[in-house]
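For this depiction, one protein chain was excluded, whereas all remaining protein chains were kept in their positions.
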Amino acid sequence: MQSSISPKNHENALLWFIKLLAGGLIFGLLVVHFIVNHLIAPGGLLTFNDVVQYFQNPFVLIMEGCFLTTVLVHALLGLRSIALDLNPSPKIIWYLNRGLVLFGSLAFVYGIWLLIKVSSMG
Amino acid sequence: MIEITWKITIRIPRQRQDEISAEWQDFSVEISPDETVLDAVEKIWAFQDHTLTFRHACHHSTCGACGMRVNGVEKLTCITPIREVTRNNGTLRVEPLRNFPVVSDLVVDLSRFFEDIERMHPPQVATNRQDNLLYEPVADESANLERLVDCIECGLCVSACPVALTDNEYLGPASLAALQQALAASIDTAEIDLADHHTGAWRCHSAFECSAVCPSNVEPGYRIMDLRKQLMQKNFKQWFGGKGKRA
Amino acid sequence: MSSKPTVLIIGAGFTGCALAYDLTLRGFSVTVVERGEICSGTSGRTHGLLHSGGRYCVNDEEAAIECIEENIILRRIARQCMEFNLGMAVAITQEELQFRDNYQAGAEKCGIPVRWMESSEILAREPAINPSVLGGFEIPDGTFDPLRLGLAFAASAKNRGAVFFTYHQVDGIHVDGQSRATNITVINRHTNQRIQLNADVIINATGAWAGKIAALAGVNVPVIPTPGVMVAFNQRLINRPINRLALPGDGDIILPQRRMAVIGTTSFEVEDVDYIPIDAGQVQQMVDRAAEMVPAVRQAGWRGSYMSARPLIQSGTDARSLSRTFKCYDHEADQGLKGFITITGGKATTCRVMAEKTADLVSSKFNISSQCQTSEFVLDSYRTFYFRQPAL
Partner (left out) sequence: MKSTPSSKNFYQWFDPRGRSISSWGFIINRITALGLSLYFILHLIMLGQLTQGQQAYDGFIALVKNPIFAVGELLVIAAGVLHGINGVRIGLTSFGIGVRYQVMMLIFGAVISAGIIIFFGFRMFGGV
């Protein structure tokens, strides 16, 4: 019976709020991202030189960095939520949490490294 | 008055308690299109096959016992006229509710469901004002009179919920709506923390199927969203309110 | 006796559930068998009027007194399944208005608190009532939820040790050489397996089906199923039960339940009660009659029509009459069959006292002098009936 022992909680208002907030930020950033990447650049995609040029602007760097972060947070929290719908065992949730944090950290470091690397190629 | 009779085929998955899978059985029924799906099922039991099991009691949508899936949609069969779900010479699939263990034929095991609702301490009787949804107006002369609460605990919402399909631990729409109802009626023993959990209000993914199938104006989806709002308010107070009240 | 005497109750309607609770409290070991769900026969399909006795106070004083006494008890012990906003008995015609003094006298005699209201007060409280209403009494009527009333009694019995076998159809009743009913065979309808249950006494609480079950034991119970039709509308037109200020008749009551209004009822006789078709003519007649009280029923959307088969006892039988409103047959006394009792008749409002009287009879057979305690405690939550473990 569920009533006797309440299982450990794995989701709360803070996580939900972060997901929502990240989602909202992505919405705003995406509009800028779209405008810059698809409407300003002819043909829809940038050439290598254009990309490097584009990343010289520090504002763009910050924006793309924020975009990377919010998308990562939103996507990983969202995937975690879908995983929780499958009623995984506490053990699997333990691995899931660490796996997602690890993947998120790696992707973040990789993304930031990419940003810096590309901007330094100019 | 001319009595119209339709001839319809009713397909029911038959399953004994110890069997793992069900076998479809077809019944040919002659029935007036104004009679209900429950009437048809009862007719099968009375005249064709006395071994058919199904739950029913009040036959007018106040007890919630006769919830079934009719052509894949959750219906309270006592208020579902035949003409709404099929046509003359048509076929009707009548199945037990999803997301509950089947005991036999159309009977499902609701013990867990009732245990979870009871934990929420919902009122069984409330004033018209407390029982109505927030947006529903209530006439002054009847606002403080009482009525049996809307939820008839039929389980249709749980059967329709996509999250309940996969997550056995999810409290489900009926329990969460019961908690919201308990809070609305200011029941002391109602704990909002039960919803602040991965098995609670955060597990809902807004498919609003519960509200779509609810036969009794409970709108569980609306009530779950209201719980979320309350949880957000409570947490915002704790995060930013400084002296946020601790429960 | 060292071990508890065992009682087997057939039928889990109001009577069976209330009796199971009463006997369990008195220390019997109780088993209940029911072929369907709790209250899936007549009990579940009642209109749900918690009688104040007002309907009977003029022509059946005894029934009225029983109703008001039980009304007060049930309001205390089964509050969980009741809407209680008081009810009304309204006069629409001059003839009904002239019934006023008779009604008041009857009510006073039976101890039913009533209060006369002018039409303005009635309409202020219940705006849906026919504006040409001439006046009426406020009476302590209420509405209950049929299934949940039965479940609350069943839950309270189960939590104290009674065993319920729902979906178990009685297949045979065995009578031994000393003409004593000793055991029954039932078919578990979930598994199709047959089991045998023994008991010191077997009680037939099957209401309109009592004649059929009694026949299995070879005794005769003269019960005629007398169905009535009821119609539910999907609008809570009124907040209190509204009766006609007259002797009981067809279509003379409209009562609220959740977001619905239910009108009742008619009366006719049938032989087979497993399936009773609904007569469209009767429904129309009843709606017409109810519309005299609350005209808006004509515009309200239909939600459901249903039949409920009351057990009517043929008059002129020599059954032991515990009360004129219900009958309890001790078949040892009337037909020489020991260990077999039939309880039938009555109405939902009086189910507790029916159980009390029957339990008194059972206790006397075992020389147990125990007091009925069912009016003392509030019933357990009806939901606990479905719990996997007793909720105590």
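Each chain carries a letter (A, B and C) given by its place in the written order, and its residues are counted from 1.
Everything below uses one rule, namely that a residue touches a chain if its C-beta (ideal position, glycine included) is under 8 Å from a C-beta of that chain, and two chains touch if they have at least 3 such contacts.
Keep in mind the model is a prediction, meaning the values are calculated, not measured.
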Visible chains that the absent chain touches, using the contact criterion stated earlier: A, B
Contact with the hidden chain (one of B:Thr9, B:Thr51, B:Asn71 or B:Thr127): B:Asn71
Touching residue (missing chain; options A:Leu30, A:Ile62 or A:Val101): A:Leu30
Given A:Asn9, A:Thr47 or A:Ser105, the one touching the chain that is not displayed: A:Thr47
Residues belonging to chain A that touch the chain removed from view: 16, 20, 23-24, 26-27, 30, 34, 38, 43-49, 51-52, 71, 75, 78-79, 82, 85-88, 107, 110-111, 114, 117-118, 121
Chain not shown, touching residues in chain B: 15, 20-22, 69, 71-73, 96-102, 108, 135, 160, 162, 164-168, 170, 205-209, 211-213, 221-222, 225-226, 228-229, 232
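Simple rule for what comes next: only the chains that are shown with their structure count from here on.
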Central chain (by mean CA position): B
For chain B paired with chain C, centre-to-centre distance based on mean C-alpha positions, whole Å: 26
Averaged-CA centre spacing for the pair chain C and chain A, given as whole angstrom: 63
Touching two or more other chains - residue numbers and ranges from chain B: 112, 115
Multi-chain contact residues (two or more partners), chain C: 388
Partner chain B, residues of chain C touching it in the complex: 36-40, 43-45, 48, 79-85, 124-125, 127, 143, 145-148, 150, 167, 169, 188-192, 230, 232, 236, 239-240, 256-260, 262, 274-275, 277-278, 280-281, 303-307, 381-388, 391
In the complex with chain A, residue positions of chain B that touch it: 112, 115-116, 119, 163, 166-170, 196-199, 202-203, 205, 228, 231-232, 234-235, 239
List of chain B residues in touch with chain C within their complex: 1, 3, 16-18, 34-36, 42-43, 45-47, 50-51, 53, 55-65, 78-79, 103-104, 107, 110-115, 117-118, 124-125, 128, 139, 141-142, 145-150, 152-153, 216-217
